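Once you've had a glance at the structure underneath, I'll fire off some questions.
Left out: one protein chain. Kept in place: all the others.
Chain lettering (A and B) follows the sequence in which the chains are written, and residue indices restart at 1 in each chain.
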Amino acid sequence: MLSHERIVKVVSKYNLAELTIGTLGSHSALQILKGARDEGFRTLVVCRSDQTHVYQHFGLADEFVIVDNYKDLLSHEIQEQLLEHNVILIPHGSFVEYIGSENISNKLYVPLFGNRRVLEWESSRDKQRELLEMAGIKMPKKFDTPEEIDRLVMVKFPGAKGGKGYFLAKNKREFEQKLKKVKGEKKYYTIQEYVIGTLIYPHYFYSPILSRTELMSMDIRYESNIDGLTRIPERILKGYLVDPSYVVTGNIPLVARESLLPKIFEMGENVIKVSQKLFPPGMVGPFCLECICTPDLELWAFEISARIVAGTNLYVQGSPYSQLLWNEPMSTGRRIAREIKLALEKNRLLELIY
Amino acid sequence: MLSHERIVKVVSKYNLAELTIGTLGSHSALQILKGARDEGFRTLVVCRSDQTHVYQHFGLADEFVIVDNYKDLLSHEIQEQLLEHNVILIPHGSFVEYIGSENISNKLYVPLFGNRRVLEWESSRDKQRELLEMAGIKMPKKFDTPEEIDRLVMVKFPGAKGGKGYFLAKNKREFEQKLKKVKGEKKYYTIQEYVIGTLIYPHYFYSPILSRTELMSMDIRYESNIDGLTRIPERILKGYLVDPSYVVTGNIPLVARESLLPKIFEMGENVIKVSQKLFPPGMVGPFCLECICTPDLELWAFEISARIVAGTNLYVQGSPYSQLLWNEPMSTGRRIAREIKLALEKNRLLELIY
Partner (left out) sequence: MLSHERIVKVVSKYNLAELTIGTLGSHSALQILKGARDEGFRTLVVCRSDQTHVYQHFGLADEFVIVDNYKDLLSHEIQEQLLEHNVILIPHGSFVEYIGSENISNKLYVPLFGNRRVLEWESSRDKQRELLEMAGIKMPKKFDTPEEIDRLVMVKFPGAKGGKGYFLAKNKREFEQKLKKVKGEKKYYTIQEYVIGTLIYPHYFYSPILSRTELMSMDIRYESNIDGLTRIPERILKGYLVDPSYVVTGNIPLVARESLLPKIFEMGENVIKVSQKLFPPGMVGPFCLECICTPDLELWAFEISARIVAGTNLYVQGSPYSQLLWNEPMSTGRRIAREIKLALEKNRLLELIY
C-alpha cells in the first residue's frame, strides 16, 4: 500500500489555495461536486464520454477529465493531470467498484479523502464482520457452508455491485438450485441469516477535526425487482415464477423512531473507536451501517460501507438530522468539503488524506 | 384533574421574558427543541442518562434535567426545577406513554402546551370513537366480542406503544390462536375492522390564536416486521411462519392527491369543532388522524393522536404543505413555538396552556 509519506509528499507540492475536489462521474458525484462548490472549492470530475452530458448539464464541475475506461484513472498521465489541478479525490461506492480496492491502495497516488487502509476492511465480508463484532454490533449469523443453513438466509457475492445476484434460501437444496441460476462469477459467496425487519441505513460522518461522529441522514434502498415484485399479489403470480433480485435502483428518505437514536449513535461511535485500533488513524469521513430493525427495536447491521453511500443523494438540500446539527443545508458531499475547509484553516489537512 | 386556575397561578409567577420550552428526551424532542430555538426561546430537555448523549450532540437544549426514570418528572423536586426555568412542557407520544395520562392530568402541575383534558379522550379507544364519529368521520367497524368477527380485523392493545402486539385475524379461531401468543398484558383489546388501502397520516395544527386548522405535513409509518416481511415472497417463506407485527420504527414522507385535501381539511376542522363542544376549549396545537384511503378515495380514520406525532420529524426543514402556507421552513415543533410567541405578543398565553 502507498505510504502516508508518499501522499504527504504529493500534497507538499500542492497549491492549497487552488485545491480542487474531484471524483469519478457516478454514484454520488453530483452531490460531492455541489458540496465542494458550496464550500468554495474548485471541482473536477473524471467521466466516461457517455456520462459527460449529465455532469455538464448540472454545471457543477470546473474541469472534466474524459477517460475511455474508469481504470485509466490509474495511468500516470491522468494522475499527473489531477496533481496539476491540486486534486483531492473523494472515493464513493462506484469508485471502489470500478477501480478496485487493491489498485486504489497500491497504484493511485493522488491524495484520497479518508483512510486508504479502510478499503481492505470494507472489501472483505470477513473483515467487515470482525470490525462490526469488535464494535459490539449485532450481526446476522454467518453460515460457513450450505449444509449448515437452518433458517432463511441471503446469499451474497463480493463487491459493491448493488445487490446483483443476491438470492434467498431456506436450506441446502434451495441454495444449490438458486446458485445454479446465478450468472457470472459465483465461487465466492457469503451465506448470511436473513433477519426480518425494516431496513434502516443511517449515514454517518466521522470528523477528525471536530472529534465527533455525526448522524447525517438515513435512507431505504429501492431495489429491483423485489420492490416491484412484492406489489404483485402472490395469488396472481401463481404459475409465473419470478425470482426476487436486489439490485439497488434508487433511494427513499426516512427518519427513524427517535428512541433508536441513542443506539444508532453508539453503533457509529463504536465502529470509529474500533477502526482507530485496527487500522490507525481509523475511518475518516462518511460511512453507513446497513441495518435491520426488528419488532423488539433491536438493530442488526449486515454490512458496513466505509465511504459515502448513494442514499445521501436524497439530501442535497440537507436532511432532518443534518439540519438539527448544522442549521444550514448540509449534505454529506458538502460535509466532506466542509471538513477539508476546516482542516485547511487549522493546518491539519494531512489528517484527512491518505 | 388539575384545574386551569392552578396552572394559571403557576404561570403568574413566571418570568415570561425567560420562558423556556421543555420536553422529554424522546419521540419528537429534537424537532421541538429546534423549533423552540428557531423562535428564540430557551430550551430544556428531561432525559434519562442513556439518552443525554444524543441531545447533547445536537446542541439544541440550553438545560438538561437528568432523571433515572421518566416518571421522576412527577416528583416535587423536578417539577419545582422546571418552574424555576419558567418551563412550558410540550407533550408528545412517548411523554404520554411514559408518564401516564392520569398522572399528567392529576399530578403534573408544570404548564403543558395544549388542553390537558384531551388526554382522557385520547387514551380511550371508545372515547376516540365517540369524538371521531361525532365529527362525521368514517371509522372501521368495531367488534365488541371475538364471536362477532366476520371480516379481516386488527386487534390492538391500549396506549401509544407504537403498535406492539397488534395482530390480524379473520375469525374467532384465528383471534384466539393469536391472542395466546401475545406477551404481557392482554386483557384489554380492541377488535377493529381492517380496511384495505393506503395509509395516509395527515398532521394538523389547530391554532387558537389564528382560529384555524392548518395542514402541516403527512407521513407513512414504517413498521417492523411488516414492512420487511412483505418484501419476502410468500412462496419463499413457505414452511417458515413469521407473524406480522406493527412496531413503528420510522417514517416515510408523502404528499396526498390534491383532490383529497378538501376532505382532509374538513375532517380536521370537524374534529376541532367537536372537541370544543366535548371538552372546552377543545384541542389545541398538533394532532393527527391516522387514515386509510380506499380505492374509491374515501378516507377512514382508525385512530386520532391528540398531540404531535413522530411523523412530523421528517419535516424539520418544513414540508411541502407548511411551505405553501408559511413560506418559511415551518416544522410542527417550530409551529408550536410560533403559536406561543404569537400568544405572548397578544397577551393570550393562557389560552394555550393547561
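As a working rule, a contact is a pair of C-beta atoms (placed from the backbone, for glycine too) under 8 Å apart; a residue touches a chain by one contact, two chains touch by 3 or more.
Because the structure is predicted, anything quoted here is derived from the model rather than measured.
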| item | value |
| --- | --- |
| Absent-chain contact - pick from A:Gly136, A:Pro158 or A:Gly228 | A:Gly228 |
| Which residue of A:Ser101, A:Asn251 or A:Gln323 touches the chain not shown here | A:Asn251 |
| From B:Lys181, B:Arg257, B:Lys277 or B:Lys346, residue that would touch the chain that is not displayed | B:Arg257 |
| Chain not shown: contacting residue from B:Leu168, B:Val182, B:Leu278 or B:Leu344 | B:Leu168 |
| On chain B, residues whose C-beta touches the chain left out of the figure | 151-152, 168, 170, 194, 196-200, 212, 214-215, 218, 220, 226-227, 229-230, 234, 237, 241, 244, 252-262, 265, 292-297, 317-318, 320-321, 323-325 |
| Touching residues on chain A - with respect to the absent chain | 26-31, 34, 50-51, 53-54, 57-60, 94, 162, 164, 222-225, 227-237, 239-240, 242, 245, 247-253, 310, 313-317 |
